[in-house]
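On to subunit A.
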Amino acid sequence: MRFFYSFICFTLLSISIPVISAESADKPTLNVYTYDSFTSDWGPGPKVKKAFEEVCNCTLNYVALEDGVSLLSRLKLEGRHTKADIVLGLDTNLIANAEATGYFAPHEMALENSTLPEKWTNSHFIPYDFGYFAFVYDKDKLKNPPTSLKALIENPDSPKILIQDPRTSTPGLGLLLWVKKVYGDKAEEAWEKLAPRIVTVSKGWSEAYGLFLKDQAPLVLSYTTSPAYHMIAEKKNNFAAAKFSEGHYQQIEVAGMIAASKNKELAKKFLDFIQGETFQKIIPTTNWMYPAALDKTELPEAFNTLIDPEPALIFSSDEVNKNRKAWVSEWLNALAK
Partner candidate 1 sequence: MKAGILVALFVIAFITVPLFSLFFASGTLSGEQTASFSEIWNSSYIRRVLFFSLWQAFLSTLLSIAFAIVVARAFARYPSFPFRSFFLSLFGLPLIVPAVVAVIGIITVYGKSGWLPIGSNLYGLLGILLAHVFFNLPLAVRLFLPVWNQIPEQHWRIASQLKFNSIQQWKHIEWPALRESLPSVALLVFMLCLTSFAVVLTLGGGPKSTTLEVAIYQSLRFDFDPAQAVVLALLQLGLSILVAIIASRFNKIPDVEPDLNIKNPKHQSETGKLDKMLQITLIVFAILFVSSPLLAIFIDAARGPIISVLSERNLWKATAFSLLIGLSAATISLALSWFLLNASARASYQNKSNLSQWLLLSGSIIFVVPPLVIGTGLFILLADFINVFDWAILIVILINGLLGIPFIIRTLGPEIRQNTMKYQRLCDSLNLKGWQRFKHLDFPLLRKPLGLSAALVTVFTMGDLGIIALFGSPETATLPLLLYQRLGAYQIPQAAVTAAFLLIISLITFWLLEKIISGKTQKDM
Partner candidate 2 sequence: MLTVDNLKFSYPKHSADVDDKGTNTAEMQFNLDVQAGEILSIIGPSGSGKTTLLNLIAGFNSPSSGSIIVDDVDITSLKIHQRPVTTVFQDNNLFPHLDVFTNVAIGIQPSLKLTQDEKQHIHHALENVGLADFHKRRPKELSGGQRQRIALARALVRKQSVLLLDEPLAALGPAMKDEIIDLLKAMVEEQNMAALLISHQPTDAFRASKRTAFINQGKIHQIGNTADVLGDSADKVIKQYLGES
């Protein structure tokens, strides 16, 4: 029996090492849950980290997940025990659902500098950028892109596409809502028609866009602002977003503060920082979206050449919250056939 106890002690010891060794820090650490394209080398993450750490006397630690919807799932999975202080990367479609979890604290900020198309009224989340979903293509390779969502879906000969999973990704969810907006009750049939031309449903935006750049399909679901990246960072003018006559679905990306955070002061400071000029100026040429609190005149020249997404399509956050589950199952059903 003694042999047995010593064995138990040994095994307990050997497995407790990783658990214990995980904890240790001198400066306070602000944990920010976000999506992976935000933290990638070319994304805003590294610059934001550098700029914020200069003013906060803290360590900014990113936990990068595939995409926006995963952030919310992860938060629900971790529940009250989450280590996140800030969640950055949810969007307007998710905020009602996120708020209902009760994990987020109100931001109590005035948001006077907002340059969003509409007035921002949400009490828990702070917008940091916005954009419009669009299918992006290479003008040299695709001469006649579809001119409407209906043309894309209903013409069996229209080009193949790369999209994201609405269960993990905010663009994926965006497309789902876009189709819903245009087709209403007929959305399921629309997806069935589109299904044969979907090359892959990826978990996050970066995977799909990566595949597009490797020529795996002529069209990828992205943003109207994506071509700006190629113009500015790569000096290439051959990428464009296809303008759809029905209009483009709008996305406002937001950040929120966790109510149970042990670093609330710091978290608040970070939310403030998001609204500030430093952060906002980083966004256009790293996250390739329209900043939420920066005057249009401050945008790089290339942004003026982008397509006009009007009319902007959008569901109210409550409406999405009420129907997301049903609409996602509808999508699953259509694609599983």
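The candidates were selected such that all candidates are chains of the complex that A comes from, given by their letters.
Operating definition for what follows: contacts are C-beta pairs under 8 Å (C-beta built on N, C-alpha and C of every residue); 3 or more make two chains touch, one makes a residue touch a chain; residues count from 1.
The model shown is predicted, which means the values in this text are computed figures rather than measured ones.
Within this complex, subunit A touches only one of the listed candidates (1 or 2), namely 1. Per the touch definition, subunit A reaches candidate 1 in the complex via residues 1-4, 6-8, 10-11, 14-15, 17-19, 22, 63-66, 69-70, 72-74, 76-79, 81-83, 97, 100, 165, 167-168, 199-204, 206-207, 210-211, 214, 216, 324-325, 328-329, 331-333, 335-337.
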